[in-house]
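A single protein chain has been omitted; all remaining protein chains appear in their positions.
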Amino acid sequence: SRHNGPEPSNGEKSADRHDTTLPKGYSLDPPVLPKEIADAAMRSGGYPYDTRLKATEYEEQLLALQIELMKLQKYNLKTGNRILCLYEGRDGSGKSSCIKAFDEYMNPRNTRTVALPKPTETERGQLYFQRYAEHLPSAGEIVLFDRSWYNRAGVERVMGYCTPDQLAVFLREAPQFEGLLVRDGIKLFKYYLTIGREMQLKRFYERAKNPLKQWKLSSVDLASLDKYDDYTHAEVEMFRFTSTATAPWTVVRANDQRRARLETIRHVLLSIEYEGRDLKAIGKHDPLIIGSGPEFFHPQVEKQS
Amino acid sequence: SRHNGPEPSNGEKSADRHDTTLPKGYSLDPPVLPKEIADAAMRSGGYPYDTRLKATEYEEQLLALQIELMKLQKYNLKTGNRILCLYEGRDGSGKSSCIKAFDEYMNPRNTRTVALPKPTETERGQLYFQRYAEHLPSAGEIVLFDRSWYNRAGVERVMGYCTPDQLAVFLREAPQFEGLLVRDGIKLFKYYLTIGREMQLKRFYERAKNPLKQWKLSSVDLASLDKYDDYTHAEVEMFRFTSTATAPWTVVRANDQRRARLETIRHVLLSIEYEGRDLKAIGKHDPLIIGSGPEFFHPQVEKQS
Amino acid sequence: SRHNGPEPSNGEKSADRHDTTLPKGYSLDPPVLPKEIADAAMRSGGYPYDTRLKATEYEEQLLALQIELMKLQKYNLKTGNRILCLYEGRDGSGKSSCIKAFDEYMNPRNTRTVALPKPTETERGQLYFQRYAEHLPSAGEIVLFDRSWYNRAGVERVMGYCTPDQLAVFLREAPQFEGLLVRDGIKLFKYYLTIGREMQLKRFYERAKNPLKQWKLSSVDLASLDKYDDYTHAEVEMFRFTSTATAPWTVVRANDQRRARLETIRHVLLSIEYEGRDLKAIGKHDPLIIGSGPEFFHPQVEKQS
Partner (left out) sequence: SRHNGPEPSNGEKSADRHDTTLPKGYSLDPPVLPKEIADAAMRSGGYPYDTRLKATEYEEQLLALQIELMKLQKYNLKTGNRILCLYEGRDGSGKSSCIKAFDEYMNPRNTRTVALPKPTETERGQLYFQRYAEHLPSAGEIVLFDRSWYNRAGVERVMGYCTPDQLAVFLREAPQFEGLLVRDGIKLFKYYLTIGREMQLKRFYERAKNPLKQWKLSSVDLASLDKYDDYTHAEVEMFRFTSTATAPWTVVRANDQRRARLETIRHVLLSIEYEGRDLKAIGKHDPLIIGSGPEFFHPQVEKQS
């Protein structure tokens, strides 16, 4: 009956044994970002801009969106409207920063973030969706999932934490589960944040360097560097099976975190007709940054192959 | 995080204000069963037998079935097999006595009975299936639901505790929810115990008379006397929508509780190929007592209309 | 958020590997009870009677007590009174049969039995009392614990499942925890069922013989035969530390299960002044069977030493 527990085994998380899994020729020890990576990062994966959104512009827009979120929150409490946003994407894609921008000013008594640890033995014996179902939004609530049941189609698949059978059942059943939620009236938003290979590498360097973020560099993350293409392949298949009319994926190019944060919040606001909605304050989507489901998603590796 | 809570409002449950809702001419105060009801009870609703199964025969068969249940329990623990039986039926149809016969000798650490009270305000704001989902069997478990999510299609519908919209959503979504469970590997059994009008009346008289059972006579139950046909109508529609190939209803004629108990246990045992299963000990179904879904169910009122 | 879960490791529970732990010269395979044990069982441990209470007498008294329980239940719902009974005692002492006699006719929506499996890894990291605290009675409820936090002072101590430090902390803190409950208004009853060595052996033979009860014979149980004196020693110390004025132990001599069941129910009824209490129907305690805390408890081994 608890949201998230400790991961004792995470004890080993550290920036120590990094080199083993880094691409050849690179080292996080010391973590000095090679120039060619730094240069290529922003444009990697076919990103459409050279630079981040300017700070002033970002802050101005964010403020406007956060004020709209206040109205949405009020509207939800009044109507009992339920919202569930889930954020997926590779390690380093900026899921939790999107969530922080969203919930910064929200009332913690009706906006919750859920970041479940890996399943316990008991949970492994249950219906796969059961431990997530416990945290669905109740009337008036907004719940933000930092990773979600899609773990099975991503990290669990790539790292071999589930069997092929379990994966197949998941890909088949996820739309069924989501259909239940959506038809029951829950507003479900599924965001997939996508970043380029060099950008991911750059972010890992930053994590390794930043004492406040080193813990984020788990051995699973480092392994993911070697497995960039495996993850891409997993994503492509995940979209094929689980982007449905009822519960489509929204893809967000996230090399620039600022644009990604704005677009995800904007997307929620544009999707719900709450009282007092100010469309001008919300602004328009940047179609180069956010788009629908698999169509919008053009992974590097797929283009190459 | 609790299985069942108290129903403070049940405080008023008593045999006091009975007469208001009893059919005209009948009284539970004093609760003297009219002869014509007593005579008609066993055959009511088209029941195929005049008398109960003999006690010795019943006990002998039950013992054999309970021994088989031990093997099933062992098999479940070994294989992680999950079983969920739900019992529905009018008040007085004998749901909980079926459950008691089933779990009498089972290990309480892996066989659980779940009897949820009416939903709290918070639960009303959630996904309808959410509070039930919390109690699904984990690996190796058998869970017996005394009433279930079908409350919505029965008592909630008839007593007006839900809106027509909520009812429609339920009838549409229940098969979806059950599909999730079944395809995930949970063995789901849905038993509908059916009794005749006079038998129900007889059982209410018995409850009123028996100091150990008076609390079972709630105002909801007494109201159900007036609404026998409403319940029948509700049942018919429930079967139409929710008896599916993946999760069919099993109907059990329950005027004789002994036969009903034996047949429900037998049905579980015949449905799972556990280690050491002794088909001879289990015996054969009585096709006059137990049958599949709506075909087997011929409610009085429907025949009349 | 669940009452009891499966114990996958219990899969090995069986009557197979019995002989290893049985006292020399005895065998459960085949389980033929030696005559000297059978003869000594009822009087073992200093039991004051030669024979069980007669069935008719037992049933008559039980019925009267169960009718009183109905009044208690009604009173609880009306007043919000909360009752917690916990049952401890060696394996085979009849804890669960006492509980069954108590809750046989109670409304399952306000009387719950809690039989927790061994703690999970996560639970081991928590406050020891935490997983029990989740199941405390709410307003109007009666909760019956089949074993309890006292596992630590009994099986965990004797089998080495806890450290001496954990044991000491437990013996020191249990009265503190119970104080919280009692001063908050929860009516706490702690029953210790005591049986003689030969009676325990006899019950194990019966379990081994009875296909419906073989699962109850766990390896932990069989080990307990060798450790009869260790358990006795553990009990004596448990009483010393945890029989307090606020939460005293009630000891029940349980070689005759019928008398034990009657006395435990009677004890609850005599302790609460519910509406309509019929002292004559309840009857008087048998002071040879039930008594208070350590004074009443005269373990064989202690007398010998």
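To keep things simple, chains are lettered A, B and C as they appear, and every chain counts its residues starting from 1.
Everything below uses one rule, namely that a contact is a pair of C-beta atoms (placed from the backbone, for glycine too) under 8 Å apart; a residue touches a chain by one contact, two chains touch by 3 or more.
None of the values given here were measured: they were computed from a predicted structure.
Asks: List the neighbours, among the chains on screen, of the chain that has been left out.
Replies: Its contacts among the visible chains are A, B, C.
Asks: In the full complex, which of A:D146, A:E178, A:D221 or A:D256 touches the chain missing from this view?
Replies: Only one of A:D146, A:E178, A:D221 or A:D256 touches the chain omitted from view, namely A:D146.
Asks: Looking beyond the chains shown, say which of C:S97, C:S138 or C:S218 touches the absent one.
Replies: Within the whole complex, the residue contacting the unshown chain is C:S138.
Asks: Which of these, C:G46, C:G125 or C:G276, touches the one chain of the complex that we don't see?
Replies: Only one of C:G46, C:G125 or C:G276 touches the chain omitted from view, namely C:G125.
Asks: To test your reading of the contact rule: which positions on chain C touch the chain that is missing from view?
Replies: Missing-chain contacts on chain C: residues 1, 80, 82, 122, 124-130, 133-134, 136, 138-140, 169, 172-173, 176-177, 179-181, 183-184, 186.
Asks: In the whole complex, what residues of chain B lie against the chain that is missing from view?
Replies: 1, 5-6, 8, 120-122, 125, 134
Asks: In the complete complex, the non-displayed chain touches which residues of chain A?
Replies: 1-8, 10-11, 14, 63, 66-67, 70, 73-74, 77-78, 80, 96, 105, 107-110, 112-113, 115, 117, 134-135, 138-141, 146, 211-216
In this section, only the chains that are shown with their structure count from here on.
Asks: What's the overlap between the neighbours of chain A and those of chain B?
Replies: C
Asks: Compared with chain C, which chain's mean CA position is the farthest off?
Replies: A
Asks: Could you label the chain B-chain C interface same or different, taking same to mean over half of its residue numbers are used by both chains?
Replies: Both copies touch with mostly the same residues.
Asks: Where the CA atoms of chain A average out and where those of chain B average out, how many Å apart are those spots?
Replies: Going by mean C-alpha positions, chain A sits 44 Å from chain B.
Asks: So the centre of each chain is just the mean of its C-alpha atoms; given that, what is the distance between chain A and chain C in Å?
Replies: 51
Asks: Measuring from the mean C-alpha position of chain B to the mean C-alpha position of chain C, what distance in angstrom results?
Replies: That pair's centroid distance is 32 Å.
Asks: Find every residue in chain B that makes contact with two or more other chains and list them.
Replies: Each of 1, 80, 134, 138-140 in chain B touches at least two other chains.
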